[in-house]
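Report on the structure given below.
Here is chain A:
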Amino acid sequence: MADFLSQFMPAWLALIIQHVVVGAVLVVFALTNMLGITWIERKVIGRLQDRIGANRAGPFGLLQPLADMVKILTKEDITPTAASRVIYNLGPLLVVPPALLVFAVLPFGAGVSGSDLNIGLLYIFAVASTSTLGILIAGWGSNNKYSLLGAMRAVAQMVSYEVPQALSIIGIVMLSGSLSLQQIVQRQSEIGWFVLLQPLAFVIFLIAAMAEVNRTPFDLPEAESEIIAGHHTEYSGLKFGMFYLAEYINVFFISALAATLFLGGYQIPFVPANNPVHTILGPFVLIGKTFAFVFLTIWLRGTLPRVRVDHLMGFAWKALVPLCLLNIFMTAVLMPLVGLWSANLGISEAYIAIPVMLLANAVLAGLVLWWAGRSTRRRETRLAEQVVPAQ
Partner candidate 1 sequence: MSFAQYAFLVPLFPLLAFVVIVLLTNRSKRLSSNIAIGAMILSGILSYLIFFQAIGEGSEHVLAAAHAGEAPWSMMWDWAPVGLSTIQVGTYLDPLSIIMIVMVTTVGLMIFWYSQGYMNIQDAAHTDPLYARFFAYLSLFAAGMLGYVISPNLVQAIVFWEVMGLCSFLLIGFWFGKKTGVYRNGRWVAEGDANSNAAKKAFLTTRVGDVGFFLGIIALGAVAGTTNYSEVFTMGTLDRLKETFIGFGTPTFAFGGMEIPAVGIAIPALTVISLLLFMGAVGKSAQFPLHVWLPDAMAGPTPVSAMIHAATMVAAGVFLIARMYPVFAAASEASHGVNPLNVVAAIGLFTALFAATIGIAQNDIKRILAFSTISQLGFMVAAIGSGAWVAGVFHMLTHAFFKALLFLGSGSVIHGMEHLHMSHDSPGHADSPQEHGSELPHAPDHRATPSLVVDANAAAPVWAVRSVANPDDPQDIWNMGGLRHKMPITFWTYLMGTLALTGIPIWAGFWSKDEILAHTYETHQTFVWIVLTLTAGLTAFYMARQLILVFFGQPRTAMAREAKESPWTMTMPLVVLAIAATLVGLLGIPDRIGNFVFGSWFHHWIALVPTTGLGPEAVIEAEAPTEMNFLVAGLSVLTALVGWALGYWVYGRRQFTATERDPLARVRFAWNTLQNGYYMDALYRNTFIRGSVALSNGLARFDQRIIDGIVNGVARITVAVSAVGRWIDTYIVDGFVNGVGVVTEEYGRIMRLIQTGFVQNYLLVVFVSILVLSGIYLALR
Partner candidate 2 sequence: MLAEWSFVGVFLVIALAFPPLGLVTAWLLRPKRPGPIKKSTYECGLETVGDTWVQFKVQYYIYALIFVIFDIEIAFLLPWAVAHMGLSAAQGILPLIEVVIFVGILVAGLMYAWRKGALEWI
């Protein structure tokens, strides 16, 4: 594209235009998917709750998202007097960009992605962590006790779950030997999908991701029964829409990321990586896998009850982080061995890696569950004793 345009104008201008075009494509892709997700969510939640879900606006309610969009756009936007104007308005502005920026690195095909940064994954985490700022600013700007409290809680939660999320993907980075997503996907084709190699990491990543974007089991901040609407209590109109938009884009991206990291992104299973088909079908395969994860999140939202706050926080630091560390060191120890065995035995790495890792993970999981059970039993007896003498 850029070389085509460069005939008419200086090279850098051509490049910029190309980037703008690609950027626009990505934004549009993100928005449409976001709308799609809202629709799917309504339908699935409805179906889970034994109801039909949105079906008025257009066939099967397909136009419902558009209706929502129009509603939000035309709603009145009120700025409370008590809010400090600049910071109040700055809130929504800082929530959306991080959600969008992360798409720059997502690989839709072999070499097909916004920009293949060699620190892709770290870029994602860096940008993701800035989203907490938006919430904080919104909370502080609206000068409302509850919104501030809500913001504080949201930030605390997101902060706590960002660590396990990051730690879980370190295993993958170790396996793929690079942070660039293209490289990771490429590596999965060689060694096999990381979901098989790192099942424990996969589970932790999903949990952490859900918490990160405040999705259902962990959607405490803006839960209705809790502190009103959390940090975006004072927001209305499109400002509120922005938060809503950011949330769903995040959900979409998390699913896409999970697909890329664990299910091989744009790869079609059992088809060798260099097959030309990937360039064409790549994006669709990715979208397919992403919507699988979206369905999973919506499923979770529909079925799981909300987690209590202290369990939520404690779970992150006391359970997930240690587990991740164990996982990391298990992989760090096993992978070189696998490399050695494969070299010695001549079998391709994949066939060795997968069984070994699966076995190791199984053992680890068993251990953890046994230990958790034992400690809970012991805690209960302790509590029981305390109670008994009370009579």
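Keep this in mind: a residue touches a chain if its C-beta (ideal position, glycine included) is under 8 Å from a C-beta of that chain, and two chains touch if they have at least 3 such contacts; residues count from 1.
Regarding candidate selection, all candidates are chains of the complex that A comes from, given by their letters.
Please read all numbers here as calculations on a predicted model, not as lab measurements.
Of the numbered options 1 or 2, all belong to the same complex as chain A, but only candidate 2 touches it. Contact residues of chain A toward candidate 2 in the complex are 15-16, 19-20, 22-24, 26-27, 72-83, 92-93, 95-97, 100-101, 104, 114-117, 121-123, 125, 129, 142-146, 148-149, 152, 155-156, 159-160, 162-163, 166-167, 170-171, 173-174, 177-179, 228, 233-234, 237-239, 241-242, 309-310, 312-314, 317-318, 321-322, 325, 328-329, 332-333, 335-336, 339.
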